[in-house]
Structure formats: structure tokens, C-alpha cells
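Removed: one protein chain of the complex. Kept in place: all other protein chains.
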Amino acid sequence: MSNYDKHYEVVVVGGGPAGLAAAYSACQNGAKKVLIIERDREVGGILNQCVHNGFGLHYFKEELTGPEYAGRFADMVKGTCADILVDTMVLEITPDKIVKCASQQHGYLAIKADAVVLCMGCRERTRGAIEIPGDRSAGVLTAGTAQRYVNMEGYMPGKKVVILGSGDIGLIMARRMTLEGAKVLAVVELSPYSNGLNRNIVQCLNDYDIPLYLSHTITNIVGKTRVEKVVISEVDGFTPIPGTEIEFECDTVLLSVGLIPENEISIRAGVTIDPRTRGAVVYENMQTSMEGVFASGNVVHVHDLVDFVTGESIRAGAAAAEFALGKRIGGRVIDVVTKPGVNYTVPQKIRPDNIEKSVDIFFRTNKVRGNSIIRVTSDGAKVAEFKREHMAPGEMEKITIPKVLLDRCGDSIEIVVEDA
Amino acid sequence: MKELICIVCPKGCHLKVDENDNYSVTGNDCPRGAEYGKKELTAPTRMITSTVKVRGGLYSRCPVKTAAPIPKGLIFEAMKLLDNVELQAPVRVGDVVVEDICGTGIAFIAARNL
Partner (left out) sequence: MYDVLIIGCGIVGSAVAYELSKYQLSVGILEKYNDVANGATKANSAILHAGYDPHPGTDMARLNTLGIKLAKEICEKLDVERRECPSFVLAFSEEEMKTVQTLYERGIANGVNVRILNGDEVREIEPEISKEVVGALYSEDSAIVDPWGYAIAMAEVAVTNGVVLHRENKVRAIKKVGDIFRVSTNRDVYEARYIINAAGANAPQINAMVGDTTLQPRNLSGQYYVLDKAEGKRVNSVIFCCPNKDGKGVLVSPTVHGNMIVGPDAFEVFDSETVATDAVTLPALKPKAHRSVPGINFREIIHEYAGVRPNTQFDEFYIKELETCPHFIALAGIKSPGLSAAPAIALDAIKLLKKAGLNMTKKVNYVDSRRVVRFRKMNDEQRRALIARNPLYGRIICRCESVTEGEIVDAINRPIVPFSVDAIKRRCNTGMGRCQGGFCGPRVHEILARELGMSPIDIMMDENKTFILTGRTKEDKKK
């Protein structure tokens, strides 16, 4: 008797934008038995609650809302061989790729996979993670949780709101709460610049006269039961400056203070994690340190645009299908080493033998920059240089290195960003 | 003279638009910035996305969007139109939810299947 209930060539863990694209691509690349396992009641992931538009400009060449983008991919997957289990939670992936999951409808299942694609996405950082002091009042929630309440369930989580963090989710929720009749008193940002897109600063804050406090943070939350008051202070670096306090009478604090890839299942399976991204260390084809286990989307590194999640997942899905069908990749490995100005890279490892024409390397820089040069070197010698007029930590950068150049590199390449 | 941040690309040029000089734009690094600056001061428009009530669906709200950008000044009036709408599932992407937003001829349409 086998120790599993079902067998698939490719099992995709998560049915958000990454999982849908990976499954679609796996089918397009020859896999005949593909399964998506989704924990929510429908596929689409977080896009279903992102009712704003701005998705899809790169991939579909038009501006879609989140649910529309998810819907298009769900329809594309419907036309493939992929099976979908919704309302089913993956609990564990064993080293021999048995995916254990639980579901109300299907019971407890052990599914044998030839290849796995990890597409679990990310979670929001919380009040606890960033240690906001003060009372344990109700009315402090992450922007994403608020977004779900407002956009999917139709409930308002508050009337007078202070938002901490000016990433795009925070900015989007400032506008969304305003449109639904709440008063957004302030968006407070620890950094001296916003991590959100200019478009969102203009159309979510400026349009509604919502003030943005840069280099500020919340230093106290007051309220025995529900939030009554929030104190913000200017910061010098990360340290609040005494005497700069501003008080806001409000009933709600929304947090948009960063996203963390959800890799608990990956870690338990034995996948090596990059402490910089908190996602898996991946090769050029999105394979992790475990052979046959791939990863893509926000579970690898937090993306700025869903279009890039899609692109990455299409590569991961294709590679998973090829692996399931027997393709094995060998050859030497080039390590991508980050130098000043580069916070991380994806991929972290490149096998030149598996590159056809060129490899795309994604990374984020450490601060807002004007004219800059991205230098790629190997063994002290120049490999390539790229110019940028503008760089910011909020935006993913991409450089493309041709195979001919990679073939000349040593066992590592270094990437540095400098002012031009 | 009005100051605004260009949103055409991530660079975010700080534009200065002179209303008294045929909306001439300075501070832009590219021609698209000049176009944006003029439009933003003469006829700014926005896409509006929101939700409406829906019965019989997986959720109690259905996302909607304007079929095209509407004049910025109409945002709150347009939002009010959604308060009294209640859809009945099934809803398809593109279903018209409000036919004509404040005489613009632009509709609110459903943004998902539900």
C-alpha cells in the first residue's frame, strides 16, 4: 500500500497570482497532472481584496483591478489540465515530496508530487513585530485585514484613522477608508521617503488632503478598550525625538509596515532560506535548495507589481513541469553576491548551463537614488554595467545578463550600486 | 503657479505648472510630464473603484469600477450612487452596475464574477 492518497506531477501550494501562473505554465510546458491547493474558498489570493486598479499593465497591457487580474488567470487555468482543491490547507511537505493537507470537503490527504511549487505568498508585519508601545486597544489592525473587512465583508473597521507606513497598501487603504466615509487623519512613515508609488501618493493622499508625516512613527497608543488617541513623534534615524510629539484623536490604527514571506512549511520541509529576503534561496529557474521543489512570487521575495510575480511564476511552473518530466540540470553554479547598495538578489544562484540567452536578476536597492550605476563584476573584472536615472527601495530593479557574459564569469558575481 | 509630482513614471519629477502661461510645465524630464501637468490642472480624471452590496454571492460585497476615468470633481458624487445598489448573484465581470455616472455617460461596471 502506498503511503499517499493521490499522485500529481506538479503540486502548486497556493492559488494566488503566483500559484495560478505556475500551474498554468506547468500545464503549458507538458505536465499532464497538475494540482493547485488553495486554503481560501476561491483562488485569486490577496488580489480578491485588492479592488483598486493598476494591475496588469505589463502582462495584459491594460489596467485591471485585483479581482479582474485574478479572474483572468483563474479562467486561463480553467482551460488547462490543472485540478484545484479550494478550502484546503497544506500542513506539511515531507522531504520525499508528499504534501499533507486538510480539508473539510476532502478530509486529510497525502499527495505525492514529482515536483512542488511553493506559492504561499506573504503575511503582513504586525504591531507585535514592530513593538508599538501603549495600551492593547481594539482598533489596531493591519491594512490588509482592514482591506478584507471593507472590500469583501463590507464592514468598516473604524471612523477616524491613523495609518502607520506609507507602502502602497497603506496608501490604498487611506483612499479606500476615505471613500467609504472615514476620516484619515494622517499617514505616518518612519523613513524620510515613502515606499509607495508616486501615483498612490498623489491619487490616494493628495487628492483627499491626507497629510503624510515622513520621518515619524507612532510612539504611543492610548485607549483602555478601543483606540482613543495616538501619539506620533519625529525620529532621528529610528529614535523618537522628545518634544516632537503630535497627538491624534482617533479610533483606528492601520499598519502597513512591511510584508514577510510565509515560509514555515518550506523551512520544515528543509528548504534553505535567505535571511535577507526571508524567502527561499533559488536558482535561475526558481528551484530551491531542495531538488524538485520550486518557489515563486511573494513567498520568495516581496514584489512591487503582480505582473512580476506572474512572470517569475511562469518560469517556476515551466521548470517544475520539466523536472517532473525528467529533466535534470547540472553544471557549475555561480553565486550572486550582494555588495553595498544591493539589499538582496533573486536568483541567488545561477547555473550557466541552464541559461539559453540571458538571465534576469531582480533586486532592491537600499535607498532613494538619482542617477546611478549598477556594476556587475566577477573576480574583480567588469562583467556588465547598467545606468538608472532613478532607484528606490520600494521598486524592484531588474538587470539582464547575457549568457555569453556569464560564461566568462568565475564562481561568483558581485553586484554593487553606486551614484553616477 | 501650481506644484505637483508627476506620476507618469516612478521617477516622480516635481512639476511646476503655470496657469497663466497656457499651463506651461517646468521641472519635467520628459514630454509626458508636460502633458500630465497640463491635464492634471485643466481636466483631471480618476478611475474610481469601490464595492456594492450583493445578495447570494460568496461575499456580501462585489467590487466595481468606472468603465473609464471620470472627472476628479465627481468622485464623491459617484460614490453616493453606489450606496443604493444591490446586485443579485450571479454577477459577471463587466455587468453594468450604474449606467451613467452624473451625466458623464460613463458606467460603473462589476469587476469580478460572483
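Order as written gives the chain letters A and B; numbering starts at 1 within each chain.
We adopt the following convention: a residue touches a chain if its C-beta (ideal position, glycine included) is under 8 Å from a C-beta of that chain, and two chains touch if they have at least 3 such contacts.
Please read these numbers as outputs of a predicted model, since none were measured by experiment.
Participant: Given that one chain is not shown, which residue among A:A102, A:L325 or A:I373 touches it?
Facilitator: In the full complex, the listed residue that touches the missing chain is A:A102.
Participant: Among A:N29, A:N195 or A:T219, which residue is in touch with the absent chain?
Facilitator: A:T219
Participant: Which listed residue (A:T80, A:T145 or A:S412) would be found touching the missing chain in the intact complex?
Facilitator: A:T145
Participant: Which one, A:G15, A:G44 or A:G158, makes contact with the chain that was left out?
Facilitator: For the chain that is not drawn, the touching residue is A:G158.
Participant: Among A:S137, A:S166, A:S266 or A:Q348, single out the residue that touches the unshown chain.
Facilitator: The single option touching the absent chain is A:S137.
Participant: What chain B residues would touch the chain not displayed?
Facilitator: Contact residues on chain B toward the absent chain are 51-53, 61, 82-83.
Participant: Could you list which residues of chain A touch the chain missing from the display?
Facilitator: Those residues of chain A that touch the unshown chain are 39, 87, 89, 91, 100, 102-108, 110, 123-124, 126-129, 131, 133-139, 141-142, 144-145, 148-150, 153-159, 180-181, 219, 224-226, 240, 251-252, 260, 264, 267.
Simple rule for what comes next: only the chains that are shown with their structure count from here on.
Participant: Hey, which residues of chain B end up touching chain A in the complex?
Facilitator: 4-7, 9-12, 29, 46-51, 53, 58-61, 63, 65, 72, 75-76, 79, 93, 111-113
Participant: Which of the residues in chain A end up touching chain B in this complex?
Facilitator: 41-42, 48, 51-53, 63, 65-68, 70-71, 150-154, 179-180, 197-199, 201-203, 206-207, 389-390, 392, 395
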